[in-house]
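With one protein chain withheld, the remaining protein chains of the complex are depicted in position.
Should a chain be cited, it is by its letter among A and B, assigned in written order, with residues numbered from 1 in that chain.
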């Protein structure tokens, strides 16, 4: 199979310099690419390869300047464009065939959209609504009164508890749990009594949730993951939290109850948030930080406890000098004594 | 639907001041509540709202003093009482209908109690005993020789490995794993050989376990979660650990092998415990701490490594002054030199 360079440029959204009729038969790394292949240059360090590569065409940064006559596709993000080209040559085969597998159990009064793919041993509760084109992989369990929008993919063994509301084009990876009870107990004497968790979880459009994530339902009201947020694997979102639009959270991070993240936050792996905090928009938190205070718009914090990154860096640098400092102070103590002795005379 | 104020006071276990015949039709926040609604006051900051709220009745702290003639229900924990009232107006519908779904697979010689709700695609091993009134949600898998008490709820896709023993009124949330092999290997030359994990897990009465938790079986003997302990999501309990009565552990915390927690511990999120430690009763560990030493009764520790909270706070405060300290020492060095020069003369 050959694809014309013009078609590839269109598909990746780049500007073509060269003959659009050139036929391309595959993709490769810049050092390895040969005739009829397309490659990419993301790191300026490798710019010299654009001259020497055997590839018939190269995807380059928009502002790349080249003396070579090789065909180029200019893109703002060449690596991402290249990955789109990879998909063009290796289109993913569908996860599941269309249709409702005969072993799927569907509750009464549940409304199934058109064009679904529902795998073996999926269980859907009563009074649910599943949108058009949604894919439910094998072993997924959906409680009563759940609403899932169009074009979602729920991977194998996902659990969605009752009353959860999920938007459109949401992807949830294997083993994740949405709508589990919030962790709430009232101390009665020496024991704990369970506080009923009667709220829900809302997942808005275009959210992606990794594997084995847990998102708890609210005590009252909602836990909400807003439009376009992206959660990695093994993340914990406690009851009554909000994750803002287009916020990304790396693996194994955790939010305690009633903490609200703003828009476009970038949260590192294994970060922990205390409860009842508010994080502004465009904030960032370095990996493994322990956040015990709210964070204003645009701030970047880091550390345990998390502080503005410059402060933490300053303290960490000082800390490395601490053993030498102790030695110096010990010497100064001696010099001080000597001086005091002298001046006493 | 209206419920009389007297009935509500009974249900929440409070003392009524006012007309028990007043009909209440719903619940609301104190700023938003209107006629025929009940609300609550937990935070003294909002006490003035008790006079101005539109609500027909207010749940207040036991010692609340009011000049108003509004109907009150006095309770030790008004928020918890209010949540009980919420449940009265919005009773949870059952997770699952009673009965054994025809697709459930039940092993030979397994003894099922009365009044069970066993969902689609549940698999129960051989020689198990499941108590009365227990609910097994869809996709749950129970190994051979497992014993589960009365009135338990195992949510969807929970895995219980062979020989596990679970008490009464235990709740286990979606995706959790009880009885997986402990992480034990013997180094033989350059490689590792698996150490057989022949022990079991015991979960006592009234334990609640969050979603996607992992509790490993013992190498020999037992891993045991004692009566009334509450575990949040994504927690790791290694082989041969004990979690004491009424101990609460927040999300993503982990215990290494053979560590024993006492009664009524409060363990923060993302805390890690080394192995072979012993924690006394009524101890507390701050979030993200790394515990490398045993903890006596009643102690509160925090930090990495975890130390008594006052020590850690003192060190952290000192740490913030460290960059200024370095500057000061640099100045003292100069002043010292100057002094030494002077006194040499």
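One rule holds for everything that comes next: a residue touches a chain if its C-beta (ideal position, glycine included) is under 8 Å from a C-beta of that chain, and two chains touch if they have at least 3 such contacts.
Keep in mind that what you see is a predicted model, and the values were worked out from it rather than measured.
Engineer: Touching the left-out chain: which of A:39, A:53 or A:157?
Structural biologist: Going through A:39, A:53 or A:157 one by one, A:157 is the residue touching the chain not shown.
Engineer: Just name the one of A:23, A:99 or A:120 that touches the chain not displayed here.
Structural biologist: Of the listed residues, the one touching the omitted chain is A:120.
Engineer: Pick out which of A:14, A:210 or A:257 touches the chain that's been left out of the picture.
Structural biologist: Missing-chain contact among the listed residues: A:210.
Engineer: Suppose we count only contacts with the excluded chain; which residues of chain B make the list?
Structural biologist: 103, 105, 121, 123, 139, 141, 143-144, 157, 159, 161-162, 175-177, 180-181, 183, 185-186, 188, 190-196, 198, 212-214, 216, 219-220, 234, 236, 238, 252, 254, 256, 270, 272, 274, 290, 304-305, 314-315, 317-319, 321-322, 325, 328-329, 332, 335-336, 339, 342-343
Engineer: For chain A, which positions touch the chain that isn't shown here?
Structural biologist: 77, 79-80, 83-84, 86-87, 90, 92-93, 95, 101, 103, 119-121, 137-139, 155-157, 171, 173-175, 206, 208, 210-212, 228, 230, 232-234, 246, 248, 250-252, 264, 269-270, 287-288, 304, 316, 319-320, 322-323, 325-326, 329, 332-333, 336, 339-340, 343
In this text, only the chains that are shown with their structure count from here on.
Engineer: Roughly how far is chain A from chain B, centre to centre by C-alpha average, rounded to an integer in Å?
Structural biologist: Here chain A and chain B have centroids separated by 27 Å.
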